[in-house]
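Notes for the one structure printed next.
For this view, one protein chain was removed and the others were kept in their places.
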Amino acid sequence: MLNIGLLGAGRIGNVHARAISAHSGSRLVAVSDATAENANKLAAEFGAKAQSSDEIIADPTIDAVLIATSTDTHSDLMEAATAAGKAVLCEKPVDLSLERAQACQRAVAKTGMPVMIGFNRRFDPSFGALKAALDAGEIGKAELLSITSFDPAPPPVSYIKVSGGLFRDMMIHDFDMANFIMGDAPVSISAVGSSVVDAAIGAAGDVDTAVVTLSYADGRIAVIKNSRRAVYGYDQRVELLGSEGLLQAQNMLENTVVKSTSSGVTGAKPTYFFLERYMPAYIAEWSAFVEAVTTRSPMPVTLDDGVTALAMAEAATRSARTGAPVNLSEYC
Amino acid sequence: MLNIGLLGAGRIGNVHARAISAHSGSRLVAVSDATAENANKLAAEFGAKAQSSDEIIADPTIDAVLIATSTDTHSDLMEAATAAGKAVLCEKPVDLSLERAQACQRAVAKTGMPVMIGFNRRFDPSFGALKAALDAGEIGKAELLSITSFDPAPPPVSYIKVSGGLFRDMMIHDFDMANFIMGDAPVSISAVGSSVVDAAIGAAGDVDTAVVTLSYADGRIAVIKNSRRAVYGYDQRVELLGSEGLLQAQNMLENTVVKSTSSGVTGAKPTYFFLERYMPAYIAEWSAFVEAVTTRSPMPVTLDDGVTALAMAEAATRSARTGAPVNLSEYC
Amino acid sequence: MLNIGLLGAGRIGNVHARAISAHSGSRLVAVSDATAENANKLAAEFGAKAQSSDEIIADPTIDAVLIATSTDTHSDLMEAATAAGKAVLCEKPVDLSLERAQACQRAVAKTGMPVMIGFNRRFDPSFGALKAALDAGEIGKAELLSITSFDPAPPPVSYIKVSGGLFRDMMIHDFDMANFIMGDAPVSISAVGSSVVDAAIGAAGDVDTAVVTLSYADGRIAVIKNSRRAVYGYDQRVELLGSEGLLQAQNMLENTVVKSTSSGVTGAKPTYFFLERYMPAYIAEWSAFVEAVTTRSPMPVTLDDGVTALAMAEAATRSARTGAPVNLSEYC
Partner (left out) sequence: MLNIGLLGAGRIGNVHARAISAHSGSRLVAVSDATAENANKLAAEFGAKAQSSDEIIADPTIDAVLIATSTDTHSDLMEAATAAGKAVLCEKPVDLSLERAQACQRAVAKTGMPVMIGFNRRFDPSFGALKAALDAGEIGKAELLSITSFDPAPPPVSYIKVSGGLFRDMMIHDFDMANFIMGDAPVSISAVGSSVVDAAIGAAGDVDTAVVTLSYADGRIAVIKNSRRAVYGYDQRVELLGSEGLLQAQNMLENTVVKSTSSGVTGAKPTYFFLERYMPAYIAEWSAFVEAVTTRSPMPVTLDDGVTALAMAEAATRSARTGAPVNLSEYC
């Protein structure tokens, strides 16, 4: 039974608190948050203590911490927690600064403690089944990957301004998905972006619609499409052409009802947003972390994975600005 | 917070124990089972006491009991529990004997205590959405209902022999589904059955494949198809033709991956069996029970509903034997 | 090259005229119709002569006739044409009177001339693929067949009155489809019908909504659902459960466009009615007839098939009236 400290009691912290408590191999013992009230409330609900992050990290009875705080604190907390001998599951992205993330990577490496980055989509049952089918050779050799990832609605421009931009904030999930499926990082990244959804996003220096092409050393190609707005819901699809077939992971729907009327044949929309769509993935992610810590196995998603995805976001951001492809090797 | 006693710690008792514990308005305090070891194990897992059914029913601190014991004990336990002032959620079927069920119905009515019968499928999100669309007038007036309900594999013949037969054991769910959707019981029932899946089932006096047609007073028609074997999994579909359209609740699939190869385009199978398919329904069912008890509202599925479905099973059993339609009024 | 005389230049005669002309092995040489203007117009379009039915049947240069006249003339024309040594393709149904059809059957048998009945749905690519998959053993042994067959809108009551009723006029196609797929006729037929679509149809002594259950000697079961109204279009589906799987032939859609909006995910409706849905089937049907005549092979659909379907319609009509199952052996 692992004793867990949860750093961050916001929306995603709440999701993790539930997964930690429901797992037979872990117990939520302490919760911290920048807003004391949040920590108190969540701690009370699960019979845990509300403490400061420092107290949790210093507590020798705590085996592992889950970092669900704001992005700018991730690197500091990972360094402190691993230095204190804790296993860590940290939410994505590692950092908005690639340099800071790489420094964190070196510091953590010295501690030898296991760190997992919360790329929850790797644990989605359908994406997992697609990857398993590929690995089982069901479509031969991978050739052309497409990732479609649209949010239902754009966040406020105030969020956009501190988000690090679409490539670091949103597409970083898709960069990791590409790495997960392709089993390798690309050599070159070419990005196009614009602000057709909301001109205010463009005015804030960001894009809301983007297409990124990834080229691999062996000729494989991947393309990622992002939009901040799909009015029909959270559109999360992966499609992979191989030498012997095509694999598609399609959207999950709210229900299976289909209505046929004189207006057409209508089915349910995709599950609305990430909390609905990826709830099973968050539970499986936590389970994988507990399993890896308990059995001292390699983490299924590493800090290196997090840094690579961030480097890709950095390269895409530059490519979208300059119009020219960027070699990933410039960042590694 | 309701204190709950769980009678029966078998497979379905385990499912309910989880739902009771996860609900913020209920707490599992005691568990009984014919096999003491089962009760001990489940009680330990959830921090409850292992007791006898009598002790649980006699315990004044327990607000409600969930009856998940073998069918032949349902009526006795419902009578005892309601006489002791407990609210009851009882698994289907009420009884294998319609007479006994009707006696129980009268006895329970005298106590005035609320009883809910566990027709879990009414709480399936897709069937619920279909019913809601009908009630919202989205396909006009209902005319022709079809229910497809196939199990993945037949149970052992030893089970068949004590099951009460396909109509009471399996199709009873579909009779209740028809009543739920049509909002009324039929006037006449016509059944055809055979044992094409396994001749041993026929030798045991039962059928494994059946089609039942229900005629309603206002001309509406429903047809239910059952098979004990669908090698591709649990096939649970409802389809309703109305004056202004068609509603279909299709199967839930194991995942959303589609593979296209030179052999065709292949998707996932339906979720395997009732525990997988109806897990969300069990949780919603428990929630509806807690809500009704707590707010002293009418039960969403009543003991009367359970007795009506049993009467329909009785009529279908006779129709399948004689070949002639049976009027439901003969049983009510 | 077969010289063909077409008897009947109505809507379905026009469809056949096109198929006859487009086929490289047949040539439309003569057309008759009760309304001379219809015959003249169609003959002119295809460079054929407009003649009387008698003239066409008497013409020694004509190899085969296609009978697309009103139902009450089918038996007389089949008898006359086969007596004159012509091969015949006759539209369904053979007759509204089973006695007259059986007399025709005997008379035609004496001539030894080949007669095919126009059950066009056997030539639908999807139903054909389903049958082929069954015959190839892809789902093991057939167990439970379901046929859904809904028209988009009811015909005028004036037509209903002379149609012979839903079972002879509409469900006769589905009786033949059941015979085609099951490879055998049922032993017992049980029908339920009502007039929920239009009370005027009930007042005219007919039903507009019906469910018929067919029981086979070996325990297999089939169920046919008919409605005169499906506002979303022509709903034509077949579903067959076998010992090793399920086969479904789903509707053809008007196009493949899917629209996702805040209202849901909407696809096209089924192709509207029989001329659209079964156009490829009419062409394949004609091709099969030409092939059978040219190679002196057995007809793919025989007059016996037509008489059997009519006997089933007769039995269903009686069962729907009396409420009791009817043995098909009473009619054969």
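As written, the chain order gives the labels A, B and C, with residue 1 at the start of each chain.
FYI, a contact is a pair of C-beta atoms (placed from the backbone, for glycine too) under 8 Å apart; a residue touches a chain by one contact, two chains touch by 3 or more.
It should be emphasised that the depicted structure is a prediction, and the values quoted were computed from it without experimental measurement.
Colleague: Taking the whole complex into account, name the chains on display that the unshown chain touches.
Modeller: Counting the whole assembly, the omitted chain is in touch with A, B, C.
Colleague: For the chain left off this view, which of B:N3, B:S52 or B:S260 is in contact with it?
Modeller: Counting the whole complex, the residue in contact with the absent chain is B:S260.
Colleague: Have a look at A:F123, A:F175 or A:Y232 and name the one touching the chain we're not showing.
Modeller: Once the missing chain is taken into account, the touching residue is A:Y232.
Colleague: Name, in rising order, the residues on chain A that touch the hidden chain in the full complex.
Modeller: So the residues of chain A touching the missing chain come out as 141, 143-144, 146, 148, 150, 188, 190, 192-197, 202, 209-211, 213, 215, 218-221, 223, 225, 227, 229-232, 235, 241, 243-246, 323-325.
Colleague: Could you please point out the chain B residues that touch the chain left off the display?
Modeller: Given the touch definition above, chain B has residues 230-233, 235, 253, 260-270 touching the missing chain.
Colleague: Taking the full complex into account, what residues of chain C touch the chain not shown?
Modeller: Listed in rising order, the touching residues are 125-126, 129-130, 133, 138-139, 244-252, 254-262, 268.
Heads up, the rule we're going with is that only the chains that are shown with their structure count from here on.
Colleague: Report back the single chain whose CA centre is most distant from the CA centre of chain C.
Modeller: A
Colleague: So the centre of each chain is just the mean of its C-alpha atoms; given that, what is the distance between chain B and chain C in Å?
Modeller: Distance between chain centres: 41 Å.
Colleague: If you average the Cα atoms of chain A and of chain C to get two centres, how far apart are those centres in Å?
Modeller: 58
Colleague: Please output the residue numbers of chain A that touch at least 2 other chains, ranges allowed.
Modeller: Each of 260-262, 268 in chain A touches at least two other chains.
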